[in-house]
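A single protein chain has been omitted; all remaining protein chains appear in their positions.
Right after this comes chain A.
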Amino acid sequence: MAKRKRASQQEKTDSAQPPQTGLLPQKKHYRQRAHANPFSDHSLDYPSSPQTIDWSTHYPLFAGTGKRPEFADVGCGFGGLLIALAPLFPDTLMLGMEIRVQVSQYVQDRIAALRVTASTPDDSTGNSTTSSAYYQNVSIVRANAMKFLPNYFTKHSLSSLFFLFPDPHFKSRKHKARIISPTLLAEYAYVLRPGGIIYTITDVKDLHEWMKIHLTGFALFEPVDEATLRSEGKGPIVDAVYTSTEEGRKVERNGGDKWLACFRRIEVPRQ
């Protein structure tokens, strides 16, 4: 029952995306191995602090509004979630973070192409006026979120944080490299404002259990179920989490299961 519902939702989000116009970058030109070592000293460029970031280069149409990203997709991959959410929350700035060079490059080119396509009035969809701001609210950085999340976001600046189909790091020796761990959760709680939501989804049951146990056991998060989120109007976000990512579609094609777990940032008193 629930499955069917999701499937129909997917069609909806799909149709919300503009048709391929030939301007979009092709994935085959951006292939890269699926894993990166988060502990290595990559030759990364990262801001020394959030205050040094000029968000107007990422969101030129929002320059001067003082707006900062409120949604962050950690390990955004090919950017499916951002592209799906962008038109749904046109006034919310969203940032994808991806550690793999080629993949982040792809997302960057994809957004650039979408901005041009969506902003052109002779676009085949014909809806020129409303689409003019499409995709101006999404951007991407190549970043190691495990190390540098606080370099991008100030305290309590995010309302949503996404961990969609993260690297499962199957071997127990590699568990420390998982994106959800008790120590990293402290950083996620720092950037997320009280009331903000962490969305996690995976097709790996073990990883799902892992994320659930660590997030539930963490003092600053409490589980929140799908129905509650939908009742709070976050249904479209949940749908996008299920269906919009490239990984999520792959799982669907292969007939795999998807495990969703969401958590709300809460506050605790001092001991």
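Convention: a residue touches a chain if its C-beta (ideal position, glycine included) is under 8 Å from a C-beta of that chain, and two chains touch if they have at least 3 such contacts; residues count from 1.
Methods note: contacts and distances are computed from a predicted model.
Of the candidates "WD40-repeat-containing domain protein", "NEDD8-activating enzyme E1 catalytic subunit", "LSM2-LSM8 complex subunit LSM8" or "Large ribosomal subunit protein bL21m", the chain left out of this view carries the UniProt protein name "WD40-repeat-containing domain protein". Against the chain not shown here, chain A presents residues 22-26, 28-33, 35-43, 45, 48-50, 57, 60-61, 63, 101-102, 105, 108-109, 111-113, 115-117, 119-121, 142, 146-148, 150-151, 155, 172, 175-176, 178, 181-187, 189-190, 206, 209-210, 213-214, 218-220, 268, 270-271.
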